[in-house]
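These notes concern the structure reproduced below.
Here we show just some of the chains, and they stay where they sit in the whole.
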Amino acid sequence: MAPVKKGIIERLNSGEVVIGDGGFVFALEKRGYVKAGPSQHPHALHREFLRSGSNVMQTFTFYASDDKLENRGQNLRITGAQINEAACDLAREVASEGDAMVAGGVCQTPSYLSCKSETDVKAIFKKQLDVFMKKNVDFLIAEYFEHVEEAVWAVEVLKTSGKPVAASMCIGPEGDMHGVSPGDCAVRLVKAGAQIVGVNCHFDPMTCVKAVKMMKEGVEKARLKAHYMVQPLAYHTPDCNCQGFIDLPEFPFALEPRILTRWDMHEYARESYKAGIRFIGGCCGFEPYHIRAIAEELAPERGIVAPASEKHGMWGAGLEMHTKPWVRARARRDYWENIAPASGRPKCPSMSTPEGWGVTKGHADLLQHKEATSSQEMKHVLEMQKKSKSST
Amino acid sequence: MAPVKKGIIERLNSGEVVIGDGGFVFALEKRGYVKAGPSQHPHALHREFLRSGSNVMQTFTFYASDDKLENRGQNLRITGAQINEAACDLAREVASEGDAMVAGGVCQTPSYLSCKSETDVKAIFKKQLDVFMKKNVDFLIAEYFEHVEEAVWAVEVLKTSGKPVAASMCIGPEGDMHGVSPGDCAVRLVKAGAQIVGVNCHFDPMTCVKAVKMMKEGVEKARLKAHYMVQPLAYHTPDCNCQGFIDLPEFPFALEPRILTRWDMHEYARESYKAGIRFIGGCCGFEPYHIRAIAEELAPERGIVAPASEKHGMWGAGLEMHTKPWVRARARRDYWENIAPASGRPKCPSMSTPEGWGVTKGHADLLQHKEATSSQEMKHVLEMQKKSKSST
Amino acid sequence: MAPVKKGIIERLNSGEVVIGDGGFVFALEKRGYVKAGPSQHPHALHREFLRSGSNVMQTFTFYASDDKLENRGQNLRITGAQINEAACDLAREVASEGDAMVAGGVCQTPSYLSCKSETDVKAIFKKQLDVFMKKNVDFLIAEYFEHVEEAVWAVEVLKTSGKPVAASMCIGPEGDMHGVSPGDCAVRLVKAGAQIVGVNCHFDPMTCVKAVKMMKEGVEKARLKAHYMVQPLAYHTPDCNCQGFIDLPEFPFALEPRILTRWDMHEYARESYKAGIRFIGGCCGFEPYHIRAIAEELAPERGIVAPASEKHGMWGAGLEMHTKPWVRARARRDYWENIAPASGRPKCPSMSTPEGWGVTKGHADLLQHKEATSSQEMKHVLEMQKKSKSST
């Protein structure tokens, strides 16, 4: 049994920086593991994030609501509850090895996009919450919401537990899919009971920090109080529209050239800190070394060095031993801080045109889809796409 | 005890495609682990490569010769032999779980670059070989040699074991650091006793395949026989000079935008196969999903699907279930085959100017360096660099 | 004596599209001629623009106010009035050869930036206006103003002449240097007496069209009436801040990679037309073939083909005769409409970081400067620049 740790709110109230973890789906997929389900594989990844400095182990329950699992066409012999319980146990086991809390998360539902009622949608969140309560997670996150209305419903459900609640939307500075500004979203979430608000996924770190700044301004203008969190992509996305990286032509299997370096992460960590954000983590694309870079940038403020930093020289110091003197010359901060790394892809552009037909919740094109795309549907889709492009 | 498996030469003689693994140093560093030493961490990575289709588990003994370890400034309480024995055990344990062989590897030595004698250099290889024989690896690889002379010495030592010997140089189409062409290198290695020859590391896949083609032409012109191997970087390096990616300004901590997609790997696997190469793997930058892509591209020829492919739809088929129809429209081969992915970095170039002062073995600038760079030395190095640039 | 032509307002009121010309300074500099002064050289360029479809010959009097000429350190034996008279004669001579009007232009003054009084600044405009009246130009343009206040003063002076007055500011969607929005700028200019309002210079075509749209919205919201004009750069400037291309590191001698193709101009002409702009021309970077492209795009609406188009096949039709069939295959609209032309510069980025210290009118750094930069001043400037960059 691990000793009683400080809770998330206690930490944030005392001015601590809490470092989050990175997204599991993208990282595990690159390791050759399936996208969801109870297995030992997240184990190693939880531990790598912990060693890299994460104080939060999010249960690997992303999109593991029953309606989403059904939606994915899986003919399941195990229930969502079973998956989620196993995920909680894994996260707890690793968290107990270090200074980390376990967070249980819920996210947006296909039911909402298909215009199901508030009661229906809340029932889904409640089912997931039951597991988190049974497993006694340390706090709760309602994350990855494109519509503030659904995020508020989630917060209202999670709030009933008495656990601390964080709420994080996958929006950028343009706001939610109905055009509600980040500031207004934040105000509604705080009023619903979220103690921590912020954004995650969909945009690159600097864009996300900008959106959280707008949230903070909104909350302060409304004379409310909150803590702030940010868990962005580890991909550069200057070319996204309001719907984020999913609409980029490279999503999800050609995002490599957009991956942030560890030096980009230093900048992101510093910028977040300056903006007053104290729960700083990552989402899709984050590998443990990205989290380590955040921990290293904020080591002076936190007075903590992550285990994984023990033999990692800051700012390339390890290169001081390199055989070639011109590589040794890279063992300094201003070299890496100022590098503009080449892509090695001279036939590729630096920005893309996002797709996306400007549709959202309730549109027929987005109704729940339980079967794979048929060849006739594919033909139809390609035609619509052509039309959408020529009218741009 | 696993059943007796077919050996590497037996496989290649029968026309099988043997899939190698990826490099460990870069992959483990991103997971937050130290760069070398006996630990449990390579375990998970070996297993991920195995699941992704690798038939070869290389012992994680890269640069683990005693002179290199000393060179790295480590005050070791354990010997190189102990490290290497532990590495062999780990590789064997995972290999026995599937259809994989264990390969013991030696690579170029600081002693050679510092002009030590043939006897001295060979003694280093012999010490490593003793471990591999004690642990009974399945075959041996002399890899990562910049000078064919040293590679020949390594092959001569390894050959004494009676095990199959593969020899792989880290050169491109311009040949070794003394200007010996790939074709001539290959001929000398085959004559020294290597049954498999090829290149690894330092260049991107297409460049490496080109170099191996030149090796094959040389060997055939000399009326010799050999099998061919290639284990390139997973980074695009069109801008390298003959010394490879180490001289790129992005090495080693800002290579992210150069990472190959899985689709680039399909192309690489096909091109290697067409060129007659049958031992196809990877080096620095390879993650398990890159190896899986090789296995998927060559699945028709091999008649084998890797475990990690079981739930990975070929050519993005998994997207057929995506909510957004324009993302579903990406669930097809010609979409991913033709994508030119953006870097998301509009302020970065697509190619860099390599550094490197055109010096190699024996040059004072490259003598063994047991201590870290002093600030005076750094100043000197930066001055030389400035001079080198202005004279370009 | 040429027959009496329709005036600018008469044309615009009847719905005609009036095509402007391009900037002279940049075009003549590339031909190796000095930047200002009475000479025969603008003659050829006026004629090229006329043949390409221009309906307006702007007198080459840009920045030829006495205070600017003095500012340029010129020890002049001829007066600004003499220069301006000669420029009017040249423009008139060519205009009389075709369907073109002569426009006399005034632009922002160093006196304003140095905080001289309204009376002083207006006196400068009046002096230039006297020449235009003597030479009886067809209409007047107050162009290239960064501050709406000064533009209003110019309009008030020009208005006294009874000639039609157009007012064009060098601002983008962010508005003037004091933060006045494009819409508010336009309202103030119309109220001051301008019959045509718009923007010129400083930004690329699409950015300028966007700014003029905002002007139009402002004017319509204020229930005023005006015609609209746009005369942008022929350089792509997606990376500019509010101060425009002057702050780009490439200004003014490395702008080549940003030059628009003729196909970009087709898009610009169409977009302008759709936005309701009817006086469409160009500024720095425009060559006659760019103007011709505008005329060609709008030929269906205008029912006029420019002389220079007589042997210029639309959309690359001239390539139908090319020897190589793959070049013949480019003789079609959709080829050129969709081309994303490569820069041939793989070591260059696609976007820059603008300089600029966020200062404007009245700031000591911008006071009038009658002497060239001394080496001490250069040192000071480079230090300030370094500071400005590190604080970003």
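As written, the chain order gives the labels A, B and C, with residue 1 at the start of each chain.
Note that contacts are C-beta pairs under 8 Å (C-beta built on N, C-alpha and C of every residue); 3 or more make two chains touch, one makes a residue touch a chain.
Predicted model, so just to flag it, every value in this text is computed and none were measured.
Here 3 identical chains are displayed in place, and the whole complex they belong to in this file is assembled from 4 copies in total.
We adopt the following convention: only the chains that are shown with their structure count from here on.
Chain contact topology: the protein chains form a complete graph, every chain touching every other one. Every chain gets a centre from its CA atoms, and the centre nearest the mean of all protein CA atoms is that of A.
Inter-chain centre distance (chain A to chain C, centres taken as mean C-alpha positions): 47 Å. If you average the Cα atoms of chain B and of chain C, the two centres end up 57 Å apart. Chain A and chain B have centres, each the mean of its CA atoms, that are 33 Å apart. Residues of chain A in contact with two or more other chains: 340, 342, 346-347, 349-351. Within the complex, the chain C residues that touch chain A are 340, 342, 346-347, 349-351.
The part of chain B that touches chain A in the complex is made up of residues 29-35, 44, 48, 51-52, 71-73, 110, 113, 204, 235-239, 246-263, 287-289, 292, 306-308, 310-312, 316-321, 323-332, 336, 339-352, 355-357, 365-366, 368-369, 372-373, 377-378, 381-382, 384-385, 388.
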